[in-house]
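To start, the structure under review is shown below, and the notes come after it.
The other protein chains are all here in position, but one chain of the complex has been omitted.
Naming follows writing order (A, B and C), and every chain is counted from residue 1.
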Amino acid sequence: MWFTLDNLATAHDTHEGAAHSSTGLSNVKLGMWLFLGTECLLFGGLISTYMLYRGRVGTGPRPSQVFDIPFTSVSSFVLLMSSLTMVLAVSSAHKRDDKSTNLWLVITALLGATFVGGQVYEFTAFYNEGMGFSTSLFSSSFYVLTGFHGVHVTVGLIMLLALRGMLKNNKVPGSRAETVEMIGLYWHFVDIVWIIIFTLIDLIPA
Amino acid sequence: MLTRVIGRLKPLILGTAGTVFLASCATNAPQDTFQPKGPNAQKIDSLQKPVFAVAGIIGLIVASAVVYSIIKFRDKGQPIPKQSHGNPALEITLTIIPALILAVVGVFTFRTVFDLNKTSDTQMIINVTGQQWWWEYDYPTNNEYGITQPIITSGQLVIPVGTKVLLRETSRDVIHSYWIPALNGKRDAVPGRITLNRIEADEPGIYAGQCTEFCGLSHANMRMEAVALSKEDFAKWVANELKPYVAPAKDSLAKEGETVFLNQCTRCHQVNGLTREDGTPVIAAPDENVWSGAAPNLSHLMSRNTFAGAMFDLLTPECRSDVWKSESATFGEKYLAGVSEPCLNQTDLRGWLRNAPEKKPMYANPALLADTGGKYRGMPNLGLSESDIEKLVAYLLTLK
Amino acid sequence: MANIENFATPSSAMGALKRPVVTKGWREWVFTVDHKKLGIMYMATAMFFFLVGGLEAVLIRLQLALPDGKILNADLYNQMFTMHATTMVFLFVMPMTAGFANYFIPLQIGARDVAFPRINAFSFWALLFGGLFINLSWFLGGAADGGWFMYAPNSGPIFSPSHGVDFWALGLQITGIASLAGAINLIVTILNMRAPGMKLMRMPIFTWMSLVVQFLLAFAVPVITVALFLLSFQRNYGATFFDVASGADPLLWQHLFWIFGHPEVYILILPSFGIISEVLPVFSRKPLFGYPFVVFSGAAIGFVGWGVWAHHMFASGLGPVSVAVFSISTMAIAVPTGVKIVNWTLTLWGGKLWFTTAMKFAIGLIVLFTIGGLSGVTHSVAPSDTQQTDTYYIVAHFHYVLFGGAVLGLFSGFYYWWPKMFGKMLNEKLGSWNFWFMVIGLNMTFGPMHILGLQGQPRRMYQWTENRAGEGFFNLAFWNLVASIGSLILVIGVFFFLVNVFITARSGKVSPLDPWGARSLEWMTSNPPKEHNFDSIPTVRHLDEFFHRKYAEDANGQMQQIATAEEVLKQLEDNADAHIHMPSPSYWPIVLAFGLPITALGVIYSVPLAIFGGVIILFSAFGWALEPSTAPDTDFDPPSSGDTSKDVVHVG
Partner (left out) sequence: MNTTTTETTDSHATEHGLSTSGYVRIALILAAITALEVSTYYVDFGWLFMPALMAMMVIKFVMVVSYFMHLKFDNKLFSWLFYTGLFLAVGVYCAALATFKFFG
């Protein structure tokens, strides 16, 4: 998140050399992991809502009637692979290899964009099959859950692209490798949430 | 065991809890939670009294310790005390004692919870439906109690004494909660769900209650009463409820009232057996004008003595207190007499017919109803003339 | 104060906007990222909302003083208690504790600021805008009217057609963001920014309790976020999450709300527990009895607090198994709480008690919270609770724990830390009046509610009727009147506080450096502290470090003063750090926060407005990202060229 860049300890680090940090750990990283911990409760709530309501389709289509497992499997795979490219970007950043960092960031963003594109496509298809946002409890909770995830991916995309721009123009305040790593953590989290969503929602029949 | 311990500590308990309870018991409030009148409420009461006592004692101990310290250790110029950091043994003891107390309370709680949820020996089922802002009671057929046809009433729940009655609660709009303190604790009436609540009354009488889940504008005015009748009286009540419709005599004021009623009221209210002039039965339900789809069934309005969610008495205050305060033995008789003209609370009933939303806040103003497709919640102001009201009252009085 | 004003002259920015360069006048506050200024702003905001919530409470009590009250109509009354609770809980107690945490945690752990200063500023502004946003509904067609737990489906578009609930849901969403960001910030601060030697088990107890609270916030807020999103999607975009006709289950809302809501009540109380755990030892001249027990019981409360939420739903028909389980788990919470009560009492025991106003409030908390806690235990007995729930007995319970507990703790904190924050002592005499009026008023107001409730008066009734008030002189009518009179006495009590603040600001007594003989680190600096808090970061060797620098045991085991506060401070000043970089002011936090209510307004009224709000948010996030937290070296005044002139104020 953007607060990756708002770090008092880092400011001390760069200036005073020794980290003014009781645990020796970085502030942003602690903050990021904690943030991801809290996100578990957010997605947990959305997933539970979906699980409770997935069978309540009213007169609308049932999950099995709209879900396209091969398609979703492919886009899940794409998102999974973007985690690989992301970790390679982080690893390059730690090696101070700007060129490959940039490259992997761009590839990650492309994979992410493919996923989001796939989701947009799927939503349109579902809509055309008569599954509007307010058609049934199933549809609303499905769209809210996957929509929230999609928004997270999109925010990640924006951050990836912004990060690449900032790296290029040498405008990253604070530690570059760490900034890449933080955005990486966020990106991976979005991926693991999808791992759960994919299993619980697509693979388990309602 | 708990009760035995409590028994031994009786003087102390009476001393401490007494102050709290004295005021509670002296005033005889109709919804007092410490005056159980049936086995379910009794079970709760036997559980809560000792708990209150324990809580009172603990409170006193803490307060005394604090007050003692304040007096004893105030700054009298003594030296700065030793900087002692605590005493783990003492600490652990004082952790275990409350835990033990609570474990004992827990066991009894556990037992009572399951005890109160037992439904296997039910003798009578009544469906209770909450709606903004009144209760509907629907008695399924029950041959043992002479209920050969379903009975639908509102406001006052009539039950036979000594009978294990199971209320199956639900709601047509928002969540309400059914509560007759003398008979049992609350149980929410949740739309889309059926919740079970068991009541049983020991003696004949009227037991006051109140909707206790916030349900919008007139939540405060959503009251109810449970009326317990002896088994014989209950049979009489059932017989009356099953009595067929008696049309008012030709050319009477009431007959004119019936016409007004047919024009104005039957689009919401049902009166069983009422027919149009051509003999077709008038069916109000399902009610399209009210958001939740129903209004009180008025077939035997005068057999109950409250109306509009028990907000108003259908009886004049004198007649009402005559019923309420009557001896157990004569209660049934007085209650079953119903509402006769001299006892009718004309002021409130006429006021209600004149402009219901003014007497009871309800979302009945068409200007505010766009979101519900123009459907009323509660009863609208029908703009009746005084003479129509006159006639209607005469008619309603025939609905014994 | 020496040249505090030009200490942090900010730099030209690397971001899109220039950094704020003026740090005087109103800009000093609006663009500040200083945790102390923000702390004060939090507190001022909270105080304002306390008066608003108190005014609402008084209107409620006036309406209920006599049967068939006519001051408010049903509609207005329902808005009144909903907004009273929302205001008191979300806009008074929570921000007030956030203010204390902001101000004192860095000082107590020997840090110069929080971990993320700009986020800190953002949190404050989001809270303020969120709070104003919720209250905006009063002027735009009526406030929320569903009660503070806003049960579905009564909160849905059909049953609550005004925009009140929309404002409520979106406004709480905004304050939720503020809380979440604040929680992450403070947790990282506590974990990571402690002075050398400040081990976790040497941390002042207020910091400890705040740490627990921030964890509770971090994990509880997302739950209500989900609930509020579902509600907003239903109300504004046609979803049917709580619409029974579509097959929804209204109990889903209850679970989500109370999974948040129960941890929330510990969020409200634990900071006050922390405050009085500071106050009691200071004025007993004795360390907190059983410090580790207090710490661990606080953590245990935080932990067990997650497993009890359904005790708010005992009457909702959960089924006997759930009811029994939640009933027992709720009882379990009394044990760690009892540990705290015991430790406070034993802290008094054998002490040398000094009854300042702060101490009076702290002692008041012990007794009155215990009353509230014990009534809580009577609720936890599920069958009894089915008689008690939704009656005034519950109202009595939670006002005793909230007012008798949380609020008294906060007032204790005001009196204790006022000299620290403003360099002046609040008047003790007025303080005493403040205390007694408040304690008498609160017992008069909320004490009778026990009786009212147990005799069957339900809560949330805009009128009560003589009919059900019972007979005799001491009937419900009597107790309702007493409660209402009590609330007026409370008003006088609060009034004494306001007068006290006013008088102190005008002509109060300047505070000595260490007015109370305090024990913890926040007192090891000037009053008020300098912008950078400490001239040199102290190394911590003890729990109660400050005390141990002032006192030592002599050969006979007697405590003897070995140094004055001034001497301790002098020592720190003499070793002052060469140059201290403080985070620089920024425009972005307030701009970003401002995007939130704009977006929310858009959700209610028009999508383009929401998009505009979104653009503000995105734009300022970029500006933020490009701006370094601390201006570069060269932009500092004094320049960091090895000179040692900086803001050192000599005391004494």
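FYI, a contact is a pair of C-beta atoms (placed from the backbone, for glycine too) under 8 Å apart; a residue touches a chain by one contact, two chains touch by 3 or more.
Since we're looking at a predicted model, the values are computed, not measured.
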Shown chains touched by the chain that is not drawn here: A, C
Hidden partner chain, touching residue among C:322, C:432, C:465 or C:571: C:322
Selected residue (touches chain absent from view) among A:30, A:105, A:131 or A:183: A:30
Subunit C residues touching the omitted chain (full complex): 191, 194, 198-201, 215, 218-219, 223, 249, 251-252, 255-256, 259, 306-307, 310, 318-319, 322
For subunit A, the residues touching the chain missing from this view: 22-26, 29-30, 33-34, 36-41, 43-45, 47-48, 51-52, 69, 73, 76-77, 80-81, 83-84, 86-88, 90-91, 94-95, 177, 181, 184-185, 188-189, 191-192, 195-196, 198-200, 203-204
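Going forward, only the chains that are shown with their structure count from here on.
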Centre-most chain, if every chain is reduced to its averaged C-alpha atoms: C
Averaged-CA centre spacing for the pair subunit C and subunit B, given as whole angstrom: 39
Distance from subunit B to subunit A - Cα centre to Cα centre, in angstrom: 52
Between subunit A and subunit C, centroid-to-centroid distance (C-alpha), Å: 33
Residues of subunit C engaged with two or more neighbouring chains: 247-249
Junction residues of subunit A - those touching two or more other chains: none
Residue ranges of subunit A in contact with subunit C within the complex: 2-3, 5-12, 15, 20-23, 25, 27, 30-31, 34-35, 37-39, 41-42, 45-46, 49, 52-53, 56, 58, 133-134, 136-137, 140-141, 144, 158, 162, 166, 171, 173-174
Subunit B contact footprint on subunit C (complex, rising order): 73-75, 78, 145-147, 151, 153-154, 157-161, 244, 247-251, 284-287, 289-293, 315-317, 319-320, 323-324, 327-328, 331-332, 334-335, 338-339, 341-343, 345-346, 348-355, 363, 366-367, 370-371, 374-375, 377-378, 381-391, 450-451, 454-458, 460-464, 467-472, 474-476, 479, 547, 551, 553, 557-559
Subunit B residues touching subunit C - in the complex, by the definition given at the top: 20, 23-24, 26-34, 41, 43-44, 47-48, 51-52, 55-56, 58-59, 62-63, 65-66, 69-70, 73-75, 78-88, 90-91, 94-95, 98-99, 102, 105-106, 109-110, 112-114, 116-117, 169, 173-175, 177, 179, 181, 184-188, 190-193, 195-196, 208, 210-221, 223, 291, 361, 368, 370-372
